[in-house]
Structures are given as C-alpha cells and as structure tokens.
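Right, chain A next:
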Amino acid sequence: MTPFVADVLIPVGKIVAVILYPMIMVVVMIWLERRVVALMQGRLGPNRVGFQGVLQPVADAVKLFFKEDIMQRQADAFLFNISPVLVMFSSLLAFCFVPLGEPIRIGTYTLTLWIAESPVGLLIILGLSSISVFGVIFGGWASNSKYPLMGALRSVVQVLSYEIPTGLTVLTVAFVARSMDLVEIVRRQEASGTWYGFLMPVSFIVFWISAIAETNRAPFDLPEAESELVAGYHTEYSGMKFAFFYMAEYAHMVLVSSLVVILFFGGWLPPFPSVKALAFLHAVPGFVWYLVKIMFFLYLYVWIRATLPRYRFDSLIRLVWKWLIPLALANFLVVALVRFLR
Partner candidate 1 sequence: MPDAAADRPELRPALDALAARFPGEVLSVDVDKGDLTVRLGKAGLIPVLRALKEEAGFNALEDVIVLDNLRTAGEGGKRFTVLYQLCRFPGADRVRLAVDVGEDEGLDSAVPVYRSADWAEREAFDMFGVRFEGHPGLRRIYMPEDFEGHPLRKDFPLEGRDGGV
Partner candidate 2 sequence: MAFKEIDLNMGPQHPSTHGVLRLKLAVDNEVVLSVEPVIGYLHRGMEKLWESLTYTQVVPLTDRLDYLASLSNNLGYVLTVEKLAGIEVPRRARYIRVVLAELQRLASHLAWLGFQANDIGAMSVLLYGFEARETVLDIFEEYCGARLTIHGIRIGGVPHDLDAALAARIRKVLDGIPKRLADIRALLDDNRIWKQRTVGIGRIAAGDAIAYGLTGPGLRACGLAWDMRKDIPYSSYDEFDFDVPLGRNGDVYDRYLVRLEEICQSIRIVRQALDGLPEGETSAKVPRVLKVAPAEVFHTIEAPKGVLGFYIKSNGTDKPERVKMKSPSFINLQSLEHMCKGNLFSDVVGILGSLDIVLGEIDK
C-alpha cells in the first residue's frame, strides 16, 4: 500500500463517505417519513416518482434548489446566511467521530471505519451537536420578524434544557464502560455480554425522550409547528437555505439514533451472542447490524410523530425540569452506587 493511497486517497475517501453517509440517510428518511406517516394515516403518500416514490426526495431537492432565495431587506444578512450553514455544519462534523464498525484488515493495512477516534469522543459529539443551537438563534434573530424570533427562543430553551438529561444519562454509560471512547463502549458491551440498554433501561428511556426533544421532533416540535407559529425559526427561509435546515434536522436525527445504538444497543454487534444456535448471525457484517438498528430508531421517530399530539411549551419544560432531570440524577446515583458496591 503506497503512502499516497494510505495517506491521501483513503482519508479523502473517508471524508467523502462521512459527508455522503448522513446525506444518503437523510434522503432515505425523507422518503421513509412521508410514506410511513401516510400509511399510518390511511393514505398512500408519494408513490409516483420512481418505484414506490423512492425518487421523491430527489424531486424535493431539485425543487428546493430552483426556488427563489428570498431575504427581507431588514434581515441581518450575515447571520441570516450563516445560520443554515451552522446547523448543517454541526450535524455533519459530529459524524467524523461516529464509528461504524471494527477496523477491517486489508492485507497489511488496517482500515478504520471512522475519521477520528478520541478518548473523549462522546463529549465531542455532544458538544458539536450543541453548536446547532447557535444556528437556530441566529436564524430566528436575523429574520427580524416576530414569529421566527419566538420560535427560535422556544427552540433554544428546549434544546438547552434537554441537554441536561442527555448529559446525565450518557454519563451513566461512560461510568459503566469506564470510557468515553465510543469504540471502547461498544467493545465493553461485547465483553460484558449485555447491552447497556437492557442493563440500564431508565438511562435509555430518558436519553431517548431527550433525544426526541433535542431534535425538535414530535411530540416536542412546538417551535416549528405549523398550526402555531407557521414554521418557527425557519419561517422566513426559502430555497436552498430552507433545504439546509430541513436536511440538518434529519441529519441530527440520524446522529442521535447512531448515538443511541452505540451507547445502548451494542453498535455493530449482532444480537444474542451467547446463543449457539444463532451463531450464523455473526456472519452478517457489523455494519449491516448497525444500519438495521439505526433504521429501527428512525422508524420509531416517525411512528411517534404520527401518533402523539404536540406538547405545549410550558408542559415540555415542566416535563424536563420536574421529571426527567430528577429521574436522570436518581438513575445516575443508583448506577454509581451499584458500581461502587461491585
């Protein structure tokens, strides 16, 4: 393996992959959401463009690409333009630290399925995904209009509040795995034989609820609910900038689902490792298992959206501060105690 391939081609390839992977997932999500929600509501959803409507996201992208990019005169141009970039940037950058499987040996070269591995990978991902808050508040402020401003403020308060239970539950996992390195966490789950989702179900549930709130999805989607605020912080955006917000939301969902899978459901590990009869499951590559698990959580996102009504903003905040945070704290204490007594 020449130095050129090892030092230039492969990293560039990985970068391209890291950009493409969430984008492809976003495309899949757009289609999945519209078809699944439609079928749950007793209608069909897009099924004209391409086989079973698979090309619908392409049609949407083309449409948004050609739409007029409008900005009001009173809008703050710099902030207005930069906020979609910030939101997209934070979602995509975090994917650099998300591992997709065990390293693959090709001859003498070990291909790592991540761009960077850090001993504090978990912390970095959480930090990076919080940068999107800036994008939201800039977008709402720069639009110079009441509805987007109210939507942006609500969104920011929501995201910041729900960061706390997220952090606390993630801490329990780091505690049990004795590491904040995502690859380590998966390897620990493999070693201990139980996935952390079953070991600490409370952590998982609190994390999952917070994750839905972090990504501004139903039932916590008040900041962008059409019936309330037209479209919240991205009301005044059109064309490609709106597309960025739209895609960044889905990319964030994929990121969060990846986190859930890695932290609580064994990442790329096949299920039932100790059952001899199901040993053939190990033949399926880890990456496939990873995808299957992520798809399940993405489906869960859509299912919840189609079913539940929307939380009002004060109920939302009350839920996190009165219930989730105390619960997360108590859960952390219990985990710490159990660890200590072991």
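How these were chosen: all candidates are chains of the complex that A comes from, given by their letters.
Throughout what follows, a residue touches a chain if its C-beta (ideal position, glycine included) is under 8 Å from a C-beta of that chain, and two chains touch if they have at least 3 such contacts; residues count from 1.
Note that the structure is predicted; figures quoted are calculated from it, not measured.
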*For chain A, which of the options 1 or 2 is its touching partner in this complex?*
2
*Flag every residue of chain A that touches candidate 2 in the complex, lowest number first.*
37, 40-43, 146-147, 153, 218-219, 221-222, 225-228, 230, 305-315
